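Remarks on the structure that follows.
Missing here is one protein chain; the remaining ones are kept as they sit in the complex.
Should a chain be cited, it is by its letter among A and B, assigned in written order, with residues numbered from 1 in that chain.
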Amino acid sequence: MLIRLAIVILIIAVVLVFDAPNYKKSNKRGRAVYGISITAAIYLGLDYAAGKDWPDLHNVADFIFSAPAKMITTYFESKS
Amino acid sequence: MTSNNRSGENKQIKNTPVSDTPESDIQKSISQSLSCTREELEKIFSHSHDIVMQPSRYGAAYQYEALSVHCSTIVEEKEVLFLRSAFLDIVAQESEVFHTIEPENIVHFFESRGVTSNRVSIVEALTDAVKQMMSGHVVIFFDMWNKALSFNAFSVESRAVNEPITEPVVRGPHDSTTEDLTKNIGLLRTRLRNHLFKIEMFSTGGDCQTTAAFGYLEGAVNPETLKEFKKRLEATKDVEILDTSFIEELIEDSTYSPFPQYRYTERPDTGIAAVLDGKIIVMVSGSPSIMICPGLFAEFFATSEDYYYRTVEATLLRQLRIIAFFMALTLPSIYIAMSTFHSELIPTVLLMAVLETREGIPFPALVEALLMEFFFELLREAGIRLPRPVGSAVSIVGALVIGQAAIQAKIASPIMIIIVALTGIASFSMPQYSLGVALRVLRFPLMILSGTLGGFGLMMGLLFIHLHLTSLRSLGQPYLATFAPLRIRELRDVWIRAPLKTLLRSPRNKHMHKQRKS
Partner (left out) sequence: MNVKETVSPVQMSTLFFIFMTGSAIINIPGPLIGFAKNGAWLSLLISSAFGFFALACMLYLHNKYPGSTYIDYAKKMVGPWLTALLSVPLILTMCHMASGIVLDMGLFLTTTMMKKTPIFVFNAFTFTLIAFTVRAGIEVMVRMFTNLILIMLFFVFIVLLLSIPNYHPDYILPIMPDGIKPVLHGAYFSFGFPFAESFLFAMLLPFAKKNPGKKYSLNRWMYIALLLNTVILILSVICVIFVAGPVSGDVKYSLYMVARLIDFQDIIQRIESVIGMTLIAGSYMKATVVLFVLNLTLNRLFALQNDRLLIFPLALITLFLSVVIFDSEIQWFDIVSSKWPLWIGAAGFVPLLLLTLIASCKQK
């Protein structure tokens, strides 16, 4: 867990350093979007580091699509 | 070179439109009084003991003065008697007898551009006079005239035209360029006797004030490329240039790329072939290298000999070089990846042999490879600087003793020595030395990648290199030109060497064809 956390922090730090000149040059909107993206990245990174299964994209997908997908696949696989 | 100091000064001076600070002191015109001029010159040339100032007197009662100044180390001594020949010219034209020459005659004759027996030019500013003196001219000042005469007498020992040292051939011309710019241009013009072959001179800046020239074939060269090239050449205006490679570094697209973006040659025939192909060649006085821009990846595998051999041999040799390129880049990495991670890919019999030889080696394959490669690079670097008597001894020591001893001490396995040697030989078979250097540089990261991640690491490394090559540009043109925007027609000179009938007749350059048609 600690190794993972260290790697996550390292990678995010490298990206931030790399993008610093770009960030300074951009306007408010760009900085806002950048901030949101980095936040999402940090959340996912911590999710990876923690090893536990925090709520994620596949949970969203499961929630929305499970029922219809199940219907379709059972339709296809029935009568076979 | 105190270039660190220099750059600070230059940065300040670059912004001001006035010329360099030292010169503004002598940005004067030549004074009418010869004694003033003499004082100025003595101040300028103080402590330079090879500047010779020869005063002379003329006129019926030797009442008029003249001063002839030159730098004795760069001037041919027997040419120094220009004043006498000038007077003889004047006698023929203006006055009847030698001793009635007046300063007015001199002024009148030379300002009306009378016929002289030596090439002469008139100098108006003291700065120009000094510049000309330092370029091997004899400058003669006259009392009561604010201009001076300058005769060209430059003569310094230079190398004779010889066999090219770095690019010898079996069949083909054996002359090479020398350090004399005029001679080099002459060698080129003899081969391309076309008025469309333009040669433009420019002088570079800094303290060196070197003359340089670039040439191109109008109608074959791409006008966009030429415009881009001329724009970049502005960067050389205030920097000292000691060799053509200085210009390369100043105008190249990517300074940090290991791959060279321009080619070099010492052979005039290669230079002319490049010019016919629509390239621009750059030469600097004091250096025999001709720089060919732009240099595209596909051309780094071609030598002039390819075109003097017949098509089958030339094609095979070219394929050999392409294979050697890949070998030099990836052979150690492939060996490391296969022996460490993917041993199932090696055929069983070979695998047994490899395992036997690797028995007892304390290091993993990656460390062994890095160690051997490092030794090889050390040997190579040392071999360049060894004087000739010692050189052969070191090659014996290096090759036999160290290699054999390393195997017997179980530091390296025989297979590793073979691979390192093969890689070294393959990288030497590159026609352009700078490409071989690029391969040497890139081999180490690839080895590390394949030592840590196996085949995947090697693949990632190669993809990175491919990405770098595709995004690299040489003078604005894409570096992988015939491969990346894939032009099948032009592959006839890259993969194979098509017979000269196909090669020479079809247009290699759309521009040439278009111009010729109109």
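One rule holds for everything that comes next: contacts are C-beta pairs under 8 Å (C-beta built on N, C-alpha and C of every residue); 3 or more make two chains touch, one makes a residue touch a chain.
Predicted model only: the values in this text are computed from it and were never measured.
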Residues belonging to chain A that touch the chain removed from view: 4, 7-8, 11-12, 15, 18-19, 22-23, 25-27, 29-30, 33-34, 37-38, 40-41, 44-45, 47-48, 53-54, 56-58, 60-62, 64-66, 68-70, 72-73, 75-80
For chain B, the residues touching the chain missing from this view: 341-342, 344-345, 347, 453-457, 459-460, 463-464, 466-467, 470-471, 478, 480, 483-486
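Going forward, only the chains that are shown with their structure count from here on.
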Whole-Å gap separating chain A and chain B, where each centre is the average of the chain's CA atoms: 53
